[in-house]
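Presenting chain A:
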Amino acid sequence: MTTGLLIVQILNGLQLGILLFLVAAGLTLVFGVMDFINLAHGVQYMLGAYLAVTFIGLTGSFLLGLALALAAALLIGLALEFLIFRHLYERDHLDQVLATFGLILLLNQAVKMVWGAAPLSVAVPELLSGNVRLLDGILYPTYRFVLIGAGLAVAALLWFIVEKTRTGMLLRAGASNAPMVSALGVDIRKLFMIVFAFGTMLAGFAGVMAAPILSVEPGMGDNILILAFVVIVVGGIGSIRGAFVGALIVGLVDTLGRSFMNDLLRLFMSAPSARATGAALSSMLIYLVMATVLFVRPEGLLPAKGRS
Partner candidate 1 sequence: MAEPVLALIGINKAFGALKVTDCVSLAVQPGELHALIGPNGAGKTTLVHQISGVLRPDAGQIMFKGRDITELASEKRAQAGLARTFQITSTIPSLSVLENVALGVQARAAHPLALLRNAAEDAALNEPAWAAIAAVGLTERAHVLAGRLSHGEKRALEIAMALTLEPSVILLDEPLAGVGREEGERLIALLNSLKGRYAMLLVEHDMEAVFALADTVSVLVYGRVIASGDPASVRADPAVREAYLGEEG
Partner candidate 2 sequence: MTVEASTQAAPPRPAAPARHRPVFVIALFLALAAVPLAVTLGLPAHWLTLVTRAMIFAIAALSLDLILGVGGLVSFGHAAFIGIGAYATGIMITEGQTEALIILPVLLAACAVFAAVTGAVSLRTRGVAFIMITLAFGQMAYFLAQALSAYGGDDGLTLYEQSTLAGFEPFANRTTFFYVVLAVLAFCHVLVRALVASRFGRVLRAARENATRVTMTGFDVGRVRLVAYVISGMIAGLSGFLLANQTEFVSPAFISWQRSGELIFMVVLGGVGSLHGAILGALAFLIAEDVLSGLTEHWKVIFGPMIVLFVLFTRGGLVGLLGRLTGRRDG
């Protein structure tokens, strides 16, 4: 283990954390404000990535493709809200889980039919295709820096909206006490639409940004959805700050665990058994973190205020 490798892995962990935050933020908002558990949120991430493949391919421009992909993701999200989700807000969580589960089956398969089952990829935009020199002999791709920066900028924007604007105040109030918000005379349906559209855009944005560095394939949304759940549970349901902290913890623990667990175990055991145990342990690591957090603080690290 060298310092250089450590720095690179920390950056990788940050980058995973940022992607997780973008997905988890929408999920936790929708859940916190609407008491709606949307398993299909991961599918929005996947759609963002696929739409990026199509639109960047069509236009030949990353920025234009990004804008079109986001608009298309938003349209699909709103259509789903109108057709299905709207009818589920009043239902119990079991119905919500099941209906959105059915939607995942449909959309994963639909994506396979439209784009094929083989993994696709998007080229990194030329301007950002270089590397940044960190230390002697250690390079890190510029695009990944941009991704981390963009994610942090979105997080800052989100913080501003939630903490400083009127809509944000309603969101915070809704996350801790939804009936109160409707008692204030706010059009709940409109608020729900805004929250939902917003969450969809964030997940879609994460998908577009991830497209150049990950392989775009059916089911890619499912894995990130479950990681986002872990993030939300660790951070505290309904809390944006919790989602941010939780996402960074999960991103760093997972990445560092996978790269250094073997070396760590080599100190105690032979190479083959270290490899086997390391693979098993590192894949379980974030769940162990989650269990530990829950055991100490069942409501998560930074629960939304007023939610017990």
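Note that in this section a residue touches a chain if its C-beta (ideal position, glycine included) is under 8 Å from a C-beta of that chain, and two chains touch if they have at least 3 such contacts; residues count from 1.
Candidate selection criterion: all candidates are chains of the complex that A comes from, given by their letters.
Remember, it's a predicted structure, so these values are computed and weren't measured experimentally.
Within the complex, chain A makes contact with only one of the listed candidates (1 or 2), namely 2.
Note for the complex: chain A touches candidate 2 at residues 31, 35, 37, 39, 84, 87-88, 91, 93-95, 97-99, 101-110, 112-113, 222, 226, 229-230, 232-233, 237, 276, 279-280, 283-284, 287, 290-291, 294-295, 298.
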